[in-house]
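Just one protein chain is left out here, and the rest sit where they should.
On to subunit A.
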Amino acid sequence: MRSEPVIQVQSLVKRYGTKTAVNGLDLVARPGVTAVLGPNGAGKTTTVETCEGYRRPDSGTVRVLGLDPVRDAAALRPRIGVMLQSGGVYASARADEMLRHIAKLHAHPLDVDTLIERLGLGSCGRTPYRRLSGGQQQRLALAMAVVGRPELVFLDEPTAGLDPQARRATWDLVRDLRTDGVSVILTTHFMDEAEQLSDDVAIIDAGRVIAQGSPEELCRGGAENTLRFTGRPGLDLGSLLKALPADCTAAELTPGAYRVVGKVDPQLLATVTSWCAQHGVMPDRISVERHTLEDVFLELTGKELRS
């Protein structure tokens, strides 16, 4: 899958008045599913909307499928599918009516009835868009993004506000798109979604990409893992620390609940259990916590609340 990038952004700068939304951002997205993560106000939406051709860069270059989204808009638009975070549909249009309309703007659209059935939009019937549930509106927006058989799809928080069933259905569709060779740029706040669906993750903060890699790479790199066990309170951890590698720490968090932080591998686990055996400690519960994407995200972007 490592071939020509679908998106190449170089030194992108975008300001709104005195506020710099994107500050010299570089991003390369390969074919497959790329998740774009970042706290609110980090510059995700501006970056994605620049790729979609909605915004003109103040400086820097943007290439999508090798084209300039502003200058080559006419050539690019038929090849991409855009799912807006909300709206995009006439208030009094019915779901199937709007989807059929978008299909008519394309040369080789998907079969609309099949897509309606697949995304469970058949139950919308004659209800106008403004009275559809939030989940139905989301699924319609998703259908509108894929109906034209694009090469590249932009999904902006596609599962926000969806129930678990609809969320599954959306995930399955994204997986099928990927299998069939459609590239996806996915903006999301759900770390599990990014972890489940994407080949590549880019984390944006303060208008720059601060980390990029596969979910596995990001979870492995740099971040330390945690091992927890319980035993009788007040164990002397000094001898444990001596047995462990030098960069590890061990502490009793609450009476009887112990935590070891470091590079958790089979050797470390063996060291801890044999230390327990030597000290006659039965670890009732022992668990290894793998670093999740959420841990990495919070580590990189901080825990304080954003606007």
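As a convention for this text, contacts are C-beta pairs under 8 Å (C-beta built on N, C-alpha and C of every residue); 3 or more make two chains touch, one makes a residue touch a chain; residues count from 1.
To be clear about the criterion, contacts and distances are computed from a predicted model.
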- Just go with whichever of "3-oxoacyl-[acyl-carrier-protein] synthase II", "TonB-linked outer membrane protein, SusC/RagA family", "ABC transporter permease" or "High-affinity phosphate transport protein (ABC superfamily, atp_bind)" UniProt uses as the name of the absent chain. "ABC transporter permease"
- Among A:L25, A:A42 or A:L177, which one is in touch with the chain left out? A:L177
- Tell me which residue among A:V22, A:V82 or A:A202 touches the hidden chain in the full complex. A:V82
- Give the residue, chosen from A:R30, A:H106 or A:R220, that touches the chain omitted from the document. A:H106
- Message: Tell me which of A:T61, A:S92, A:Q165 or A:S274 is the one touching the absent chain.
- Response: A:S92
- Hidden partner sits against subunit A at residues 52-54, 74, 77-80, 82, 84, 86-93, 97, 101-102, 104-108, 110, 114, 118, 144, 146, 148-151, 176-177, 179-182
